[in-house]
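As you look at this complex, bear in mind that one protein chain is not there, while each of the others sits in place.
First chain written, first letter: the chains are A, B and C, and each begins at residue 1.
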């Protein structure tokens, strides 16, 4: 793709929260034109009937995925559920760039996928070609890729905080505890009793303890950085807010490292990464300070226990944790500056 | 001011929510440069120490208002509390355009100001020159103005919904009941027990019943449109959300009018107003569908009581209800397209 | 039923929020024993698997309604959806007292029921015997009744505020505007996209404008009090909180009445009603101040418009608006003091 042209994009799975957030961002992206919106259950409706806030933009009506004319498109963003995503993506013309936000192409090893997602991967050949879309760590692979698998929201928060520390040998990869907290939008827009306002409002609940599907994804990348297989503790909690994700990582330091050195390593790693910011020692990342934006805040702090530290990372699960990172990846694939269309500051309060 | 240049602006009262939202929007406005941020209590701090979410932008440090070099500025946005605002604005050089978001220049009659704000207006001469900044209804006056007084958040929501109906003679201006609901950010960032999370969370409370200062402002404009003095019912309620405002107006129809004619009158009034949208009959405005944006949704519906209708209006109190409308007005004053820098779609969920 | 014995009760529809709140209150009621819990979809489960907070009490397992042995029970509370409720209640032995919280027996006129609930009433004969369970206004009828139909949550709030005023001839029954606001639990525990946390959080939305089923119920009782058919405006809104309901009623005063006289009439009406409290002139009812309790706060205030007033009423929709009032009615039916088991103060914050 050449710079400066307008890219015609399609969004598959436009009726979910991640699909909708791609639309929200793409609609004001200076080099994108939304040419197709697909969502089976809503085919035939104007987008404003599916998401009233998107009714304010001029958008094509929603169609069934089978009705999309792929020939006119440059790229497709896929916000389908896992399993469904790879089925559809397998059928897309080779000429289309694909930015997938599902879980289908994140795990490099089909056996691991099969173990965690309840069955064999249906497109193992495609999987081999997919690039893991953690932008700040895989730019060189993402730019020329045809298929990019955007990381899960939790892995994005965790890996941006920990990968530079593991790579620098500052922390013990075998002793990582990750206490994760997410807003409710991460559970999707499907009608479920468990995410009703009255069930989760005014409450805080752990879920998926030691069983969450983002654990193997985190382990995959930490293991690569560590050069050895790693198992992590990963314990998510549901917070009564719609957007936002914060991970508090409890790590054991290697040698004589202290939090200050962790901060230095993070700063060095992200010097040229405008969306990852390292907090000063007396500031703490919080989700409300990145809400609605593509920024990720990371910070490192000394623990009371000698030889341990606390590394914290905050982002908006639907933006940097999904749709925003997807567009950031698209920018790279399209030869555009990485920040194009993503410069909005967080919405606070 | 000439089109296409970059305007150097200052924000006075940068430590409040409306000041901060001007900064959020101005920082990514293609024709603005934020050259000065003033807030007495925080002088000397980086903006990120006052509002962490704004620490992500490159901004000047906060200074005391006395330390601002006005000569280098093209325009000033003022987010000070009423009373303080006109004191400062009185001292500004004539060459500066001023967009005031306080209540100081909204009421045209100094006697009404004195009655509602507890004392005589301290800058009655300036008041005479101020233009009421309800953009969609005063464009011609705003464009050449030096001082624009942006309406209150509630009056913006109410007047956008009702002015066209009063002007068209479709409703009885003497029988208007306005039930208003606002998020908590409207109460400002000052530390008050009444707006603590634990006080207002999981609750709904009326306040200022028949005594709210936005009532005379609404009456001023409805009276002008009606050509006769009007008193309205205005009853605000505090909703456990940070942003958003919705007004439900109960009106008596004139002659044989029905809700359909109200919708037609609204649509006709806002044909060339991109930020005001008239809901289709089976859709209802809701604050979450305009959150973070400069849009206002209005709708009209038949009542069960013969001869009455319900007119509903929703906006984000900090954007269209304050900072966004301020920038919209600035765009007009600067000769820029009205929508410049305000195209972001709402943040949902 | 004789005083002081322990009454064995059953709860049908124990998997809904109103059923669960009956259980919560009944479990600590000094004269109740929960002998049966029925909920088709959860038959066979311990109650703690349906509602974890009720797992803290010693309760019978949930069974299918067909499996309940009615012979051992004194009374039944029914929290089923409308339509289903009367089908089941029709089959219950005559000896059982029934406190119904559904909508099935609230409307005295089967034709009105048919119009609003989409079909003919399936138990019109039973309907004739049902007593409308607005406790404070129908004590004499409730005490000896076999079947009591507890009012809807909104009608309870509205009628407690307005009935004494209509009866006293202080307000014009033909010009009543009711702006109503409710927490999300009123929409029930069924999985619906519209009540997901991410859909309603941080937002305020009207719904069912001029079409809500509580309108005819309100009109039925206001009409009886007024001695003439009355149509009211009733406009509900969904508030991002789980519990709580507040109605703001806009009324036209008769003769020279002022808000002070409304307060006097309310105080006189509720002298012997411990659960309805009239707010002093400088206090405003708010839902957070009755949360979790059986209290209803009412207040009356002068409007800015001459000859009009504002009457406000707040309650917890699941307690005084449903399960609490149901138990209050049961107490009367059982010859117990009305307040038995309902003395808990509100939970604030």
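Observations
Just so we're on the same page, contacts are C-beta pairs under 8 Å (C-beta built on N, C-alpha and C of every residue); 3 or more make two chains touch, one makes a residue touch a chain.
Everything numeric in this text was worked out from a predicted model, so none of it was measured.
For the chain excluded from display, the touched partners among the shown chains of the whole complex are A, B, C.
In the complete complex, the residue from A:65, A:215 or A:276 that touches the missing chain is A:215. For the options B:84, B:195 or B:254, the residue in contact with the chain missing from this view is B:195.
When the omitted chain is restored, the residue from A:102, A:288, A:322 or A:340 that touches it is A:288. Contact between chain A and the unshown chain involves residues 175, 177, 179, 181, 183, 198-207, 209-210, 215, 231-235, 237, 239-244, 246, 248, 250, 284-289, 291, 301-306, 308, 310, 312, 314, 349. The missing chain lies against chain B, touching residues 17, 183-185, 189-193, 195-202, 240-242.
As for the chain not pictured, it touches chain C at residues 17, 20, 24, 27-28, 51-57, 185, 201-202, 242-243, 277, 283, 286, 288-293, 295, 318, 343-349.
Methods note: only the chains that are shown with their structure count from here on.
Here the chain at the heart of the shown protein, by mean C-alpha position, is B.
Contact counts per chain pair peak at B-C.
Rounded to whole angstrom units, the spacing between the C-alpha centres of chain A and chain B is 35.
In whole angstrom, the spacing between the mean C-alpha positions of chain A and chain C is 45.
With touch defined as above, residues shared between interfaces to two or more other chains in chain A number as follows: 17, 185, 201-202, 242.
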